[in-house]
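Here it is, the structure in full.
Note that this complex is displayed minus one protein chain, with the remaining chains in position.
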Amino acid sequence: MNTLLDSVAAVMPDVQSSPDTRRIAIQRVGVRGVRHPLLVAAGMGQPQATIAEWEMTVALPAESKGTHMSRFIALLESYRSVPMTPQRLCEMAQAMLDRLQADSGDLTVDFPYFIEKPAPVSEVRSLMDYQVGWRVRAQRGQAARFTLQVQVPVTSLCPCSKAISEYGAHNQRSHVTVRLDFEAVPSLDLELLVHRIEAQASSELWGLLKRADEKYVTEHAYENPKFVEDLVRDVAVMLQRQPGVAAYEVAAENFESIHNHSAYAMVRSA
Amino acid sequence: MNTLLDSVAAVMPDVQSSPDTRRIAIQRVGVRGVRHPLLVAAGMGQPQATIAEWEMTVALPAESKGTHMSRFIALLESYRSVPMTPQRLCEMAQAMLDRLQADSGDLTVDFPYFIEKPAPVSEVRSLMDYQVGWRVRAQRGQAARFTLQVQVPVTSLCPCSKAISEYGAHNQRSHVTVRLDFEAVPSLDLELLVHRIEAQASSELWGLLKRADEKYVTEHAYENPKFVEDLVRDVAVMLQRQPGVAAYEVAAENFESIHNHSAYAMVRSA
Amino acid sequence: MNTLLDSVAAVMPDVQSSPDTRRIAIQRVGVRGVRHPLLVAAGMGQPQATIAEWEMTVALPAESKGTHMSRFIALLESYRSVPMTPQRLCEMAQAMLDRLQADSGDLTVDFPYFIEKPAPVSEVRSLMDYQVGWRVRAQRGQAARFTLQVQVPVTSLCPCSKAISEYGAHNQRSHVTVRLDFEAVPSLDLELLVHRIEAQASSELWGLLKRADEKYVTEHAYENPKFVEDLVRDVAVMLQRQPGVAAYEVAAENFESIHNHSAYAMVRSA
Partner (left out) sequence: MNTLLDSVAAVMPDVQSSPDTRRIAIQRVGVRGVRHPLLVAAGMGQPQATIAEWEMTVALPAESKGTHMSRFIALLESYRSVPMTPQRLCEMAQAMLDRLQADSGDLTVDFPYFIEKPAPVSEVRSLMDYQVGWRVRAQRGQAARFTLQVQVPVTSLCPCSKAISEYGAHNQRSHVTVRLDFEAVPSLDLELLVHRIEAQASSELWGLLKRADEKYVTEHAYENPKFVEDLVRDVAVMLQRQPGVAAYEVAAENFESIHNHSAYAMVRSA
């Protein structure tokens, strides 16, 4: 049957393969917004089943009219049940260059990742969700470059509000977003990285807190006031000590409890 | 030219006007996600220029194949520069029934609305934004029914966290969403309503606060701890005293500063 | 240690358990926006690992000051590795009433669900994602009521555009959203339901299409033009034949390719 299909397809015009005369190379072309199940091995434990959103693109030379979009999805399907690691994503990016006959390409995959944490006093265990992104930039004849992004929700408590007030201090949920460019493909311990980011905040968050935990968290945050500037600086100091990091960027957004807008700061390695 | 166009159009098949045999009346058909400028007269002051998103639908009898979508947009364009009040939106809904030859219809318009407020101590003035929705349900031969929805962002401070902790109390931004069904078209003072909703929270929010204000807001919130349950109940008590309200619903969502999820409560009039 | 914790907790004030004097019962209070892994058994095949967003609420009597938010998350954690079916979700809702000492409560869980489909000509297999929602309303002493919601993305091709044009016809992605209230807890075949909804559209969608498939899909859609009104009516006719359905609602939104807004229609059972 495939032979029949192939001969049918052979007589169809292949518009994408016709030449192009505009002399404009395209840096990135492909698919985005592709939702797919993902089995991810990001920490030290068992692979985790999650749902990912993919962007898959390649460079297209000036003389080619179009890429073959279906090959991206075919590649994705062929990796459906493979536990994904940074190493394997780099291999997948190289396979994409081959399938698409491209010289360079990018894979982006974003997914929620769950870490089980004990509450600080009662030690009752629950899951916290983190939004994670992996990016690979592949170029023919070169080692692929891997970038990790993770968004860590935390509590921030305002030092100014604490200092000027008789009692209390405004606090709120904040998002700390860290991007790490690695020199080589890392054997990544995502959970340890998240733990170190959380340790820089006024407090980390938990899914499940009993009253003894809530007392601890409230008092702990009050004892650790942090401006949005402190958050990004303290995370940056920590990141500077990570081995194998070529470049980093850390941003924090505080969803201010006293305003209807955010405070925001960003530090990038020089 | 219009005559020529009309004769061209006359020979085009009018698929929408053909009969339908499935015997299924459609409760609502029309357009949604229509972004359009709006001049809105919602408070006591000057009309305010904002950007609205519209949904415009009518009922379609079982025997009609389709509605005429372009007439909704034509109606909207004809109201482009008219300052909109609840009264005028009701008139517009009746005009929609005429244009679409429909027996009932719904207009929904959502827009950000700004109120200038003085900070609590410094009295420096700034704008706060609120998301407002107006809905009209029109039926031929009956008075239109008007519903107001407004989302008011506030601070909530947790009474449990305050009571069990030596110092501090977790607090966060919350959204209080109020829906009011009116018995008759109201001469609405939106700003007064927002003010009364804000008064039920641990604290209201401002765009601009100086340090003396921030001290006041921090201490005021600490002195007024509210559970999400307290928020909806206190707003409900206030709403029960509003004249002309046929029914109300009030919901509150606290974007918890110690969790990565929300606390939520909702009260509806019996 | 738990005994120590319990005695510590015993001396902490339990603010939530104090009486309330405002005489306002709360219809729904609990948590929302809780992201959690879910193992779902919705079709005929193996359970599927996905990521869900939960809303869990109970009614609170007028005389109670507050609910105990942590119990919702504790309940959720206790169901973490249980394959979820409509039947089990109903049991979970009853367990929620017990844990929260409530007379009624609601569970809402939304998740992406994947179905593997063969392309129409090449039969190459790929996944399509659908957004699914399950809701349970539990009341003490009564059978729980189960509601299913599913959003099915399809192609719609405009009959008017086809009829008046020499060649071509505008078409676009559409979302068909179906809500079914069941008389009893259903032994649900979600994949069959999705298949029957897709069959009413101008064309269904696939993740992966080869050129022979794309030709088929293009021509098939052109041969099956549907207004947004046709979509909801044809789905409604199909739903009327489903056994065990107490009530249904079907809505369709066409993200019009010739406008920057949507066409929309909704039919609800009488």
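All chains are identified by letter, namely A, B and C, in their written order; residue positions are counted from 1 within each chain.
Basically, a residue touches a chain if its C-beta (ideal position, glycine included) is under 8 Å from a C-beta of that chain, and two chains touch if they have at least 3 such contacts.
The model shown is predicted, which means the values in this text are computed figures rather than measured ones.
S.K.: Looking at C:V34, C:C90 or C:A221, which residue reaches the missing chain?
M.R.: Residue touching the absent chain, from the options given: C:A221.
S.K.: Residue by residue, what part of subunit C touches the chain that was omitted?
M.R.: Counting only subunit C, the missing chain is touched by 128-129, 153, 155, 157-158, 160-161, 164-173, 203, 205-207, 209, 211, 214-215, 217-219, 221-222, 255-261.
S.K.: Of the residues in subunit B, which ones touch the absent chain?
M.R.: Answer for subunit B: residues 1-2, 5, 8-9, 12, 14, 34-37, 48-51, 70, 73-74, 77, 80, 112, 114, 121-122, 124-127, 129, 207-212, 215 touch the chain left out.
S.K.: For subunit A, which positions touch the chain that isn't shown here?
M.R.: Counting only subunit A, the missing chain is touched by 12-13, 15-16, 20, 22, 24-35, 55, 57, 60, 65-67, 69, 159-160, 163-164, 227-230, 232-234, 236-237, 253, 260-268.
Just so it is clear, only the chains that are shown with their structure count from here on.
S.K.: Please name the chain that ends up farthest from subunit A once chain centres are defined by their CA atoms averaged.
M.R.: Chain centre farthest from subunit A's centre: B.
S.K.: Closest chain to the overall C-alpha centroid, by per-chain C-alpha centroid: which is it?
M.R.: Nearest to the common C-alpha centre lies chain C.
S.K.: Taking each chain's centre as the mean of its CA atoms, how far is subunit A from subunit C in angstrom?
M.R.: Roughly 27 Å, centre to centre.
S.K.: Please work out the Cα centroid separation of subunit B and subunit C, and write it as a whole number of Å.
M.R.: Computed value for the inter-centroid distance: 25 Å.
S.K.: Provide the C-alpha centroid distance between subunit A and subunit B, rounded to the nearest whole angstrom.
M.R.: That gives a centre separation of 35 Å.
S.K.: Give the residues of subunit B touching no fewer than two other chains, as numbers and ranges.
M.R.: In subunit B, 160, 164, 260-261 touch at least two other chains.
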